[in-house]
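With one protein chain removed, the remaining protein chains of the complex are shown where they sit.
What follows is subunit A.
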Amino acid sequence: MLPRLGGMTDAAHDPATPDTVVPPPEPARPSGASALLIRGLRKSFGAKVAVEDLDLDVPTGSFYGLVGPNGAGKTTTLSMATGLLRPDAGTIEVLGTDVWRNTVKAKSLVGVLSDGIALFDRLTGEQLITYHGLLHGMDRETVAQRTGELLDLLDLRSAGGTLVVDYSAGMTKKIALGAALVHAPRLLVLDEPFESVDPVSAANIRDLLAGYVRGGGTVIVSSHSMDLVQRMCDHVAIIGSGRLLAAGTTDEVRAGSTLEDRFVELVGGRHHSEGPTWLRTS
């Protein structure tokens, strides 16, 4: 049984119930198999090593944050975990299914929002979500129903007939999220889902994701916003230069201080200066 998109059905069928109360992230929710299990992952582009011997465990039912500086290998790792980029070495399992051996089954379990990858943007928003649903082999009625609900949920109903190419950056992110959700995946892999999304939509998306996790789904989010990750995620991993620097529940990783301080401490590279003197106006 696929997990219900909790927030989705609530909001669609019972508008009286405001779905805004997000419970604080619960620490460590141990459960059976890992939603995502990475062992010895390695990838290099020419001479540049992007990911080096990376191990990662994402427990089922967790809201997992993946943070790291620019070029740390977050996108590369997530691309390999979702079957978009072939690793040089290592194994990746999604809910016990090897991504690179049983590709089709693994892909049916995962919903992907990639950063920096184009959509079929000459389709309207409605057509795009429908397209993703049909590609997953769903029947027409289910696709139509879920497309409608997703458009409502993402505040894109009025823009459903507009070509995606004419969307703003934030709307494009939202429609891509809708396309990633339509087949009710067990694991959601979201690369920078909140970039250029307005605060109201971001809050709606957070509710949606929290509801999804409550319904048994697993979310992996990569982000640059430490505050957001600290508030939203119950688990977090810090990646730097293609290696895992720290991983665990958010509280374990931040170890008393804020996630941002801990991140800077682990990653390094912080300058202590007040900037050039000519930049001071007084």
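Rule of thumb we're sticking to: a residue touches a chain if its C-beta (ideal position, glycine included) is under 8 Å from a C-beta of that chain, and two chains touch if they have at least 3 such contacts; residues count from 1.
In this text, contacts and distances are computed from a predicted model.
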Handout entry: Undisplayed chain, where the name is taken from the UniProt record, one of "Transporter", "ATP synthase epsilon chain", "RNA polymerase sigma-70 factor, ECF subfamily" or "Na(+)-translocating NADH-quinone reductase subunit B"
Key = "Transporter"
Exercise for the section: Consider the whole complex, including the chain that is not shown, and state which of A:124, A:204 or A:250 touches that chain. Expected result: A:124
Handout entry: Listed residues A:160, A:193, A:215 or A:240, member touching the removed chain
Key = A:160
Problem - Candidate in contact with the missing chain, chosen from A:34, A:60, A:77 or A:114 - result: A:114
Practice task
May I ask you to list the residues on subunit A that touch the chain which is not drawn?
Solution key: 82-86, 103-104, 106-108, 110, 112, 114, 116-124, 126-127, 130-132, 134-140, 143, 158-163, 165-166, 168, 179, 183
